[in-house]
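Here the complex is missing a single protein chain, while all its other protein chains stay put.
Chain lettering (A and B) follows the sequence in which the chains are written, and residue indices restart at 1 in each chain.
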Amino acid sequence: SAANATELRLSHQWSTGDVRHKVAEMIATDVAAAGVDLDIKIFPSESLLKAREQYNPLSRGQVDMIVYPLSYSGGQRGEYNLTLMPGLVKNHDHAARLNESPFMEEIEKILAEDDIMVLVHGYLAGGFASVGECITRPEHVNGLSTRAAGKSFEEMLAAAGASISSMASSEVYNAMQTGVLQAVNTSSSSFASFRLQEQVKCYTPAADVALWFMYQPVLMNKSTFDGLSDAQKEALTAAAAKAEAWYLQEAKAEDAASVEVFKAAGVEIAAMTQDDFNAWLELAKTSSYKSFVDSVPNGQALLDMALAVE
Amino acid sequence: MATLPSTRAASTGGYLVLRLIKGLSTVCGWVSALMILASVLITCQMIFVRFVMEKSTIWQTEAVIYLMIGATLLGLPYVQSLRGHVNVDLIPILIKGRARNVLAGVVLLMTMAVVSVILFYAFENWHFAWERGWRSETVWAPKLWIPYLALPLGFGLYLLQLAADFVALVLGVDRAFGLEDN
Partner (left out) sequence: MDPLSLGLLVAFMTIVVLFSGVSVASGLLIVSAGFLLVFDGIRSLELMPEIFFGKLNSFALLSIPMFIIMGAAISSTRAGADLYEALERWLTRVPGGLVMSNLGACALFSAMSGSSPATCAAIGKMGIPEMRKRGYPDEVAAGSIAAGGTLGILIPPSVTMIVYGIATETSIGRLFLSGVLPGLLLVGLFMAWSVFHTFRYGSADVLARRTYTLKQKLEILPRVIPFIIIIVGVLYAMYGGIATPSETAAVGALLCLVIAMVIYRLWSPKKLWTILSDSTRESVMILFIIGAAGVFSYMLSSLFITQSIAAWISDLEVNRWVLMGIVNVFLLVAGFFLPPVAVILMAAPILLPIILAAEFDPYWFAVILTINMEIGLISPPVGLNLYVINSIAPDIKLKTILRGSMPYVGCMVLAIVILCVFPGIVSWLPNLVMGPV
């Protein structure tokens, strides 16, 4: 009966309108419909744990599932920095192939050391926005006060001559309004939720070519999963597979939706060419890739595995 | 009723140990105040570097956050020694004499219990960060055991001051809740 159903707690940082909440909701709904006495309670909008403080509680089983940008824990497990690395992922279909690759198997091995498994793989893309001229090439950020989502991107932008301003995401809108910040690099969904279309002049979205991809999977505590009955495991795995397919499709739609929002606000839309992408990649190799290889033992091998994915 | 902090700092009745602990808490207060002052200066330096020199500001925001956390935790024993943690002493003013003393003792013991629990797990957390070499996920990437140290240190010193207050209460050198007898 429902009274003694297994209850799982899922935590994430986004509001209930976000695609990542909907992924979590899909899993919860499907598992409930399967009638296997499994009940997933979702805690959205950091209502249980703060965005960056979910990994260790998951590892210790104090929360059962999280939707989480894995690179947040790159300071604990240097390898995770590869899940937010400029130019490593070319587009959403490439991201899907990366999810099935030996590279991701290595990442999953490291997760397993912390008693964590991946339930749903998924990458989201992002781009640039600026209050001045459009940003498509490295020389465009030279001298601009910039904020980037992710350490590797900050390293690359600094190498391009941008001055990096670290500040809370809640201050970005205000900082763009007054000119404290001149350019931002983050995910498609964040752009719209920060309402940056009101402040910027040009938006360079993720399109056929994109630089910014972040791995944001649904993770689960492995021991908790192992403790479930076979029927429960099956229902959860089936729900996760369905959610993963939908997540990929929505990730593509997210980019297009953000373009619509910026267009409607009268913001100029720029496109990055393959040549622009290559210029960034060359820069990334000497900055963020290098810093990654220098700081993570066995980093070169892992990077090669990721680069080997066609 | 709530009383203004400055009117009733901890009494030590001349006991050396109590005076030493109060002295230690005061030193914590100096460190805490200096940390707050440092965060004022670092923030202004950051604005200068970004606006006037147009250079990257990589470490300042994070350093200031950690300084604030450090200031809060190291400030705990200091503010306790000054009786500056605001409270609602509705029940204490309704009861008198021995009952009030017992209540004050119970309140101190409960506070010490919960502080001990936090201290224990805070130490564990700090030890993990230290042993595994955790770093913060930024370009600056400081070692996390440094800011995490504030938790066990601050709560530890807070526990010490609470224990001193309990002893002072038992010895009768400090009044329960700092209230006048009436």
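As a working rule, a contact is a pair of C-beta atoms (placed from the backbone, for glycine too) under 8 Å apart; a residue touches a chain by one contact, two chains touch by 3 or more.
Everything numeric here is computed off the predicted structure, so don't read it as measured data.
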Of the residues A:5, A:32, A:167 or A:238, which one touches the chain left out of the display?
-> A:167
Given A:67, A:175, A:243 or A:259, the correct residue touching the omitted chain is A:175
Touch residues of subunit A, complete complex, unshown partner = 41, 43, 45, 47-50, 52-53, 56-57, 60-62, 167-168, 170-171, 173-175, 178-180, 198
Residues of subunit B in contact with the chain not shown | 1-7, 29, 32-33, 36-37, 39-41, 43-44, 46-47, 51, 61, 64-65, 68-69, 71-72, 75-76, 78-79, 82, 84-92, 103-104, 106-107, 110-111, 113-115, 117-118, 121-122, 124-125, 147-148, 151, 155, 177
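Keep this in mind: only the chains that are shown with their structure count from here on.
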In the complex of these two chains, what residues of subunit B are touching subunit A?
-> 50-51, 54-58, 60-62, 132, 134-139, 141, 144
Touching subunit B in the complex, subunit A uses residues 52, 71-76, 143, 145, 151, 154-155, 158, 162-168, 180
